[in-house]
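Here is chain A:
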Amino acid sequence: MDKRVERFSAPERLTHWLVALCYLYAALSGLALWSRAMWWLAPVTGGGENLRAWHPVAGAVFAVVLAVQFRRWAAQMKIDADDRRWLAASPRYAMHDETGVPESGRFNAGQKMLFWLQSSSAVVLFATGIVLWFPESMPRAARLASILLHPLAAVASMGGIIVHIYMTTIVVQGALHAMTRGYVSQAWARSHHAKWYRQLSDR
Partner candidate 1 sequence: MQTVAKLIDTSLCIGCKACEVACQQWNDQEYTLGTFQNTYQTMPDLAPNFWNLIKFRETEIGGAQSWLMTKYQCMHCADAGCIKACPSPGAIVQLGNGIVDFNRDNCIGCGYCITGCPFDVPRLSPKTKKVYKCSLCSDRVAVGLEPACIKTCPTNCLTFGSRTDLQFLAAKRAEELRADGFAGAGVYDGPGVGGTNVLYVLKHAGRPEEYGLPKDPTIPWTVSLWKGPLKWLGNTVFIGGILTALFHFVKFGPKEEHHRG
Partner candidate 2 sequence: MTNGWTDVSNADVILVMGGNPAENHPVGFRFVMEARRKRKAKLVVVDPRFNRTAAVADSYTPMRAGTDIAFLGGLIHYAIENKLYHDEYVKLHTNAPFLVKEGFDFAEGYFSGWDGAAKKYDRASWQYETDAQGFAKVDPALEHPRSVFQLMKKHYARYTPDAVANICGCTAEEFRKAAAVICSTGRADRAGTILYALGWTQHSHAVQLIHTAAMLQLMLGNIGMPGGGINAQRGHANIQGSTDMGSWNNLPGYLKIPRANMATLDDYLKANTPKPLRPNSLNYWGNTPKFMVSLLKAYYGKHAAKENGFAYGNIPKPGETENYGWGQFFDKMHKGGIEGFISFGMNPVANGPNTPKMLDALSKLKWMIVVENFETETAAFWNAKKLGGKFYPTFVDPAQIQTEAFLLPAACFAEKDGAFVNSSRWLQWKRAALPPPGDAKPDQEIMSRLFLAVRDLYAKEGGKAPAPLLEMNWDYTNPRNPSLEEVAREVNGREIAGGRQLNGFGELKDDGSTLCGNWIYSGSWTEAGNMMARRGQDDPTGLGIYPNWSWSWPANRRILYNRAAANAQGQGWDPLRTPLRWDGERWRGDVPDYKADAKPADYGAFIMLPEGVAKLFAADLVEGPFPEHYEPVESPVPNPLHTNVSSNPMATVFHGPLDKLGDAKSYPYVAITYRLTEHFHYWTKHVASGSELQSNFFVELPEELASAKGIEGGDIVRVTSARGSVEGPALVTKRIRPLKVAGQTVYQIGIPIHWGFIGRVRGPLVNNLTPSAYDPNSGTPEYKGFLVNLEKA
């Protein structure tokens, strides 16, 4: 039996899933607002008036918890030279040909990119979201900008999230388990985050 390694602490997991939950609601209700073709999501997310009320609340909670997560992880998300080489080799990574793909630390460069994408789009979503939340007390120019930037940031964010969900649930087996239960096998750690695994072993 392989030894277990802790990958995400309980607070990390709690934060992640809180973010995910808010994101899910904001995304589904947001999709209803985004396009009439998606309006069928409105009853699913509480009905038009409720989703108008809850969407910004979910977004606000999302932003707060995301800020906590950001503080915790930002330092670990710095892009280094290995990451840049990893990114250059990422097409091969995607095709499961890992030759020449540098070893990853706790987070690989793809995850780091996702982190920065989500954090930056969250900033835009939050700022423009406030404007759209209280349109009657906002200047028209801000509303006009927000009405465009808010969905633009959402599209970027959700594009990233599609990749994230696919990668963590299907492509990288065990990743979901890492975020649900908190630990991975040594073999998994060695396989996907070798640099991190070595740091753990050295300690």
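The candidate set was assembled so that all candidates are chains of the complex that A comes from, given by their letters.
A few points about this structure:
Simple rule for what comes next: contacts are C-beta pairs under 8 Å (C-beta built on N, C-alpha and C of every residue); 3 or more make two chains touch, one makes a residue touch a chain; residues count from 1.
Not measured: the values here are computed from a predicted model.
Interface record for this complex: partner of chain A among candidates 1 or 2 is 1, by the touch criterion. Chain A contributes residues 32-36, 39, 42, 48-49, 51-53, 94-96, 98, 103, 132, 135-136, 140, 143-145, 147-148, 151-152, 154-156, 158-159, 162-163, 166, 170-174, 187-188, 190-192, 194 to its touches with candidate 1 in the complex.
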